[in-house]
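Removed from the display is one protein chain of the complex; every other protein chain stays in position.
Entry: subunit A
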Amino acid sequence: MMNKSIEIIIAGRRQRRRRWIVVTTSLAALLFVLCCAMLLLGNTIYPVKDVMLALLGYELKGVSFAVNSIRLPRMLAGFFAGIAFGIGGNTFQTMLRNPLANPNVIGITTGSSAAAVFCIVILHTSESIVSIASIIAGLATVLFIYLFSKGKSFSIGRIILVGIGIQAMLNAAISYILLVGAQQDIPSALRWLTGSLNGAQMHELPPLVIFVVIFAPIIILLGKHLSILELGEQSATSLGLNTDKTRIILIISAVFILALATATTGPIAFVAFLAGPIAKRLVGVGFSNVIPAGLVGANLVLASDLIGQFAFDVRYPVGIITGIIGAPYLIYLLIRMNQKGEL
């Protein structure tokens, strides 16, 4: 009897694990293809061999500049920002058990954007100061949300409501700055509001890469803890999880990579919102969703950027394309949550 039960359980888990492996491998393979496409496609399509040689450091006239100075940084920025948005968004959504509780909606990325716009339009600071300010602002936004929603006990509803309120205030601040700012500053400020991989440069990337390489693995390692947090405060505590400590580590890790990604590419619309739910739909429930969410995020960014660059007569920044994909999903989600009475 007992052995038969164990077999049933093992069989079920094996099936779910196989699905996880197949989906995750496919996502990684697709991501590889998209990365190659980012390097190969452009105004001029160079032979694969030339692109490879250029990447390996050989000087080829025209090819080296296009590949190493334009396409490679663009691809890397999209790759790492996509992973950051995917993992960071999924962390908040899982921890707060609500797909609406993502960094775009509760104002974390808006905090970064507002600081950047303020620095560009009002203070006219250098680019590196803009980046640093946006990171600090992202962390400060989370701190504000945390302090304002902190009661005697942890409340998800309060966090989301306070977050939406703060986001509205920050958006008002951004609108005001754009209104009083000088016309010539507006275009570079707008880049911070839609998100774009245009003009990504190699020397801007190291902070984002370093933070993703440090903090994404922390979140991946805590995947099991995240799935216990998902059971709610009481169950998690009675299962022996130190909920406050776990939450703080997860929030800090997620905010660092989100703020850095926003600082590098701007808040690419809806990627942090879409990646987690899409990954969950693909891999199912039972095994950690963190890695698939990161892969989906990177795939979304790179695929949308390729569409934005090449599908139309005019080139659109990546944020416009992800916005077009994401907005209908947000509406669908709201309708579905409304039907289920979860709103």
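Everything below uses one rule, namely that contacts are C-beta pairs under 8 Å (C-beta built on N, C-alpha and C of every residue); 3 or more make two chains touch, one makes a residue touch a chain; residues count from 1.
Following the convention adopted for this analysis, contacts and distances are computed from a predicted model.
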**Study point:** Chain not displayed: protein name in its UniProt record ("ABC transporter ATP-binding protein", "Membrane protein", "Acyl-CoA dehydrogenase YngJ" or "Tryptophan synthase alpha chain")
**Key:** "ABC transporter ATP-binding protein"
Practice item. Check each of A:S26, A:S126, A:Q201 or A:S235 against the chain that is not shown and name the one that touches it. Key: A:S235
Check your understanding: Where the complex has a chain not shown, which of A:L221, A:I248, A:A311 or A:I331 is the residue touching it?
Key -> A:L221
Study note, to complete from the structure: Sole touch to the unshown chain from A:I9, A:L123, A:I248 or A:A311: residue A:I9
Check your understanding: Residue-wise, where is subunit A in contact with the chain that is not depicted?
Key -> 1-2, 4-6, 8-13, 15-16, 97, 151-153, 221, 224, 227-228, 230-235, 237-242, 280, 284-286
